[in-house]
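Of the protein chains in this complex, one is absent; all others appear in place.
Coming up: chain A.
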Amino acid sequence: MTAAKAIINEIQGYHRFIKFLIFLVVLAALGGAIRFIFGLGATTNLNDTYPWGLWISFDVVTAVPLAAGAFTIGVVAHVFRIEKLEPLVRPAIVTGFLGYSLVCVGLLLDLGQPQRGVYVLFPWNWNVHSPMFEVSMCVMAYTTVLFLEFLHPVSERFGWHIPLRLLRNLQVPFAILAAMISTLHQSTLGTFFLIAVDKLHALWYTPLLPLQFWLSAIFTGLCIVMLEASLCHRYMGQPDESKLLATLTRIVPWVMGAYMIFKFVPLIAAPQGPLFDRPVLTTLFIAEITIGLFLPFWMFLQSRIRTDKSMQLQAASLVIFGLVLNRFNVSMFAMIQPGQQIYYPNILESVVTLGIIAAHILFFVLIAKYFPIFEHHPEAVDYSIPDRFHKIEKAGSVEVVEAPPQPAVPRAQPSPVAD
């Protein structure tokens, strides 16, 4: 059987949901091709009044905080050393890596001159006054870090012991580096809109916008971890992690509380203009804070809800909804001036964004199928450092464990989604 045949056979074996996802991704790829042949004007509903549309509002401004799970759980598990959360880390890193890679794809589609994207790296072009410069540098750096972290399950899968040992030692430095870079670009996404001082509505415009974006990225990142673990339990036959998630639900309300303080205090103490002069924006604001903020905050305060796996999922979903609405409010709805024609994404734009979401789920399921991302089992690989300097003997240890290095074990059972 040739390689191509083997691949076709493999794909034919997939669940029909996976096949549907592949179909969506192919559609989006066609949409992307149309953008590069006929231009942005023909593919999207963008115009000189709306230079940024769905591709920026969702694929970049919203997708980046949605991919924040990797750095938040990394800090909680590796820096604060709550080690029992270890099983949640690796799926979150895969989600983050996919998220950032797809942010890059979305950005390349949206850029007028994607072939020049690398110009940002050339020192003679650097502009430290530009929030966009900062975000592009951070996104490139962080995607690299996530790639290196993602090499962990890859090396485990193929039994590359030396990179594994190296990556294992770099786990904590990487977690810290990830948090440093993420803090910068998550907040700077908020800084983007500080320059739109005469455009962004006063319900959202505040000099503290960067801080708000950073805090909301943190608690949403943790909620994304909950969502992903719950869905993997429900649809991919993974063990129930609700006990671990309950730990996260104890952290989330603290961050949400801080976010509320920094959201409402400046709004009441120093409003940047008339607040409730536009009914549509008022409605959006109220929807954002009640459904996406107060309700899940209240839910996370109830210990009954914190430990219940389906209620956890619901609360986390509400938080995610609130974040998506918040980012759309800031980057799109509240930027519309009164009397302006309304922008809505056309079918091609929407198909591309839908395809990017589908690609995220598809690649996650496929990676979960072929790489050990759920079973974090170091016992399968021999990490022990050779005792060159006889430290163990000097320390008076009784025995040195001599375990023969075992080959990496591929996933024990195939995921039920993909059969």
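Everything that follows uses one rule, which is that a contact is a pair of C-beta atoms (placed from the backbone, for glycine too) under 8 Å apart; a residue touches a chain by one contact, two chains touch by 3 or more; residues count from 1.
Basically, contacts and distances are computed from a predicted model.
S.K.: Match the chain absent from this complex view to the correct UniProt protein name in "Zn-dependent protease", "Transcriptional regulator", "4Fe-4S dicluster domain-containing protein" or "General L-amino acid transport system permease protein".
M.R.: Hidden chain, UniProt protein name: "4Fe-4S dicluster domain-containing protein".
S.K.: Considering the complete complex, identify which of A:Ile22, A:Cys104 or A:Ile176 is in touch with the unshown chain.
M.R.: A:Ile176
S.K.: Among A:Met132, A:Leu166 or A:Val265, exactly one should touch the missing chain; which is it?
M.R.: A:Met132
S.K.: Please pick, from A:Leu46, A:Ile305 or A:Val365, the residue that touches the omitted chain in the full complex.
M.R.: A:Leu46
S.K.: Just one of A:Phe23, A:Phe80, A:Phe158 or A:Phe264 touches the chain that is missing; which is it?
M.R.: A:Phe80
S.K.: Which one touches the absent chain: A:Tyr119, A:Phe158 or A:Phe264?
M.R.: A:Tyr119
S.K.: Which chain A residues would touch the chain omitted from the figure, given the whole complex?
M.R.: Contact residues on chain A toward the absent chain are 35-42, 46-49, 51-52, 75, 78-81, 83-84, 110-117, 119-120, 122, 125-134, 136, 172, 175-177, 179-180, 183-184, 187-188, 190-192, 194-199, 207, 210, 335, 378-379, 383-385, 387, 391-392, 395-397, 400-401, 403.
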